[in-house]
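Every protein chain except one is present and positioned as in the full complex.
Right after this comes chain A.
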Amino acid sequence: MTVQSSSLRRFFRGSQVGLFVVIGLLILLFVIGVSVSDRFATSRNILNVYEQSTGLALVSLGQTLAILTGGIDLSVGSIISLSSMLTSGLINGNPSMVLPVIAGVLLIGIVIGAINGGIITVTGVHPLIVTLGTGAILQGITLLYGLGPTGKVPRGFDYFAYGRLPAGFSVGATFALVVFLLAAFLLRNTRTGRHIYAVGDDPHAATLMGLPTRRVIMLVYILSGFFASLTAIYLVSRFGVGQPYTGANYTLSSITPVVVGGTMLAGGRGGVLGTLLGVYLVSLLNNLLNFLDVSTHFQLVAQGLVIIAAVSLYVEKRRIA
């Protein structure tokens, strides 16, 4: 019980710090935006920022869970690329194939995640190396399937990416928001949720306490694979076709919102709400830089500086062996 209550304390401490930093940065960006352009604070622009956050939000959610256990999932980019190719390649314009293919692709994400988790728990190799390896294998398989954009999707498939609910809220972004809130609730209020924190906090202690460490690790990589495949379906909905490198940038960019949101790479501290705000921060930053008419080249510099600024504010717990 002591492990659980201490990890709970850390959870609140950690996530509060994270939330304050991100909220502070969000307000700062907003103020700058308002002073730069009249069009910035319009509901139209803000809804735009919201819509554009969808893909990053979905993939970062799974990444957050992997990082909370002290791991990392560097295969998400390849899972996205493979899933996007399979989605449009297998549907190939046939409306009756849409539902079976979506179910199949999500299942593939789950299976890949289970393979990641299985290798990690069985061999004891660091998740960084394991997922780097499976990521390379999956990218190779993707390129064996097709070297260019493959297949097509029927009319209406773009509803997930471009559909709007009443008041103009994006369908995809709202779906992501609901999933995040649900995940935050489950992390706080279920036994498995607390186990994720305990395993990340100290896997040794968690095992000694009798927690199902291996099962928890399997679970987070399965969820990470599932959300990567879901991101792929969103991207196919948005671009209309799957592409063999469409996920490549997501591997590293899915980590930015997680760490900016206050989740520690060492595991055990942070939470998904910080990540959600981190996603909105990245989305708002890119939007603001467009308004500032900054060359796209400097957008990268700004992203790097935001990461440095944010992580310098948090202090990773020192692990003394």
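Just a few scattered comments:
Assume contacts are C-beta pairs under 8 Å (C-beta built on N, C-alpha and C of every residue); 3 or more make two chains touch, one makes a residue touch a chain; residues count from 1.
Rule of thumb we're sticking to: contacts and distances are computed from a predicted model.
From the set "Acetolactate synthase small subunit", "ATP-binding cassette domain-containing protein", "Autoinducer 2 import system permease protein LsrD" or "Cytochrome", the protein name that UniProt assigns to the chain left out of the figure is "Autoinducer 2 import system permease protein LsrD".
Within the full complex, the residue among A:L107, A:V125 or A:L208 touching the omitted chain is A:V125. Screening A:G89, A:G109 or A:G135 for touch with the missing chain picks out A:G135. Across A:G33, A:G172, A:G225 or A:G267, the single residue that touches the chain missing here is A:G267.
By the touch rule set out above, chain A reaches the unshown chain at residues 70-72, 119, 123-130, 132-141, 143-144, 203-204, 252, 255, 259, 265-267, 295-305, 307-308, 311-312, 315-316, 318-321.
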